[in-house]
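Just one protein chain is left out here, and the rest sit where they should.
Right after this comes subunit A.
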């Protein structure tokens, strides 16, 4: 009996005041959480902090004592449990492959229960195995024990995707793997994720994994959501010491690959900005008065380049404007990733760059300064 397709895509998941107690102890305490469609939210925290409980409430493996969970505005308590679960992909740590079924049977089980015909199932299984980089003709008829841990994990993902669910719940999917394999799978998963375009809620205890994969990270402790935000928000504005210790702000450098330009740019002070039409000698006076070595030459709101005080003074008597002598510098949007921008600057030998927000200059990026801040 095919179950209803409840949602084709996720617009929102809302948890409101969700509470769950076990023997008087809170597993989840008054949790309110909004998950956006298409995002990858990673929940992280010490064991017993409630992250897995939160995940398992979304497919109703655990029912809350109070509070509500809505998916696309629909209260999940009103949905049929089996249909809800078949609309949600589920991947767990110990993989849970069924040892008595071949890889193809494992992946195709739910499709079979949904009444798909054999050919359609086999086609889907082949597609998914290839999708997770396991040659289908080689793996379809093997049993799980014949596969390595990493291969089993890939099958676990393929199996969760069989009904093409718009939502994936992943409970420490890489937790049982050795570190090198885990890194490798994380990287592959990054790529796969782009192709999938699904909403993913992911539980881990590995902050590096969270930084690498997440759009947003929710930090849980003692049955509560302590803070939720992007990697940079957590690194630069931790809500408390516990968050700070988890994201380990003492080691910002380690997380260079997650930083964006705005995190380490030098905000622009208006005193630097000079109109392109300003005469060179007037500009020299102004810069001396403001005690600045460097000025941003702008044409209206648009930055054209920079001028440096020593260069201007070397010009001597001239009727030129500073616009004529402006040196153009690279410009980056503030939300670009820091690391590639720094590389770019380094390669071209620039020691300064503009940072822009919607075309308007909002700051400078000094590679050397950035480096100092990081170490």
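The working rule: a residue touches a chain if its C-beta (ideal position, glycine included) is under 8 Å from a C-beta of that chain, and two chains touch if they have at least 3 such contacts; residues count from 1.
The rule is short, and it goes like this: contacts and distances are computed from a predicted model.
Q: Considering only the chain that is not displayed, what protein name does its UniProt record carry among "Cytochrome c oxidase subunit 1", "Osmoprotectant transport system permease protein", "Tubulin-like protein CetZ" or "Ferredoxin"?
A: The correct option from "Cytochrome c oxidase subunit 1", "Osmoprotectant transport system permease protein", "Tubulin-like protein CetZ" or "Ferredoxin" is "Osmoprotectant transport system permease protein", the UniProt name of the unshown chain.
Q: Which residue among A:99, A:267, A:310 or A:349 touches the omitted chain?
A: Here the residue in touch with the unshown chain is A:99.
Q: Return the single residue from A:61, A:244 or A:315 that touches the missing chain.
A: The missing chain is touched by A:61.
Q: May I ask you to list the residues on subunit A that touch the chain which is not drawn?
A: So the residues of subunit A touching the unseen chain are 3, 56, 59, 61, 81-86, 90, 92, 94, 96, 98-101, 109-110, 113, 143-145, 159-160.
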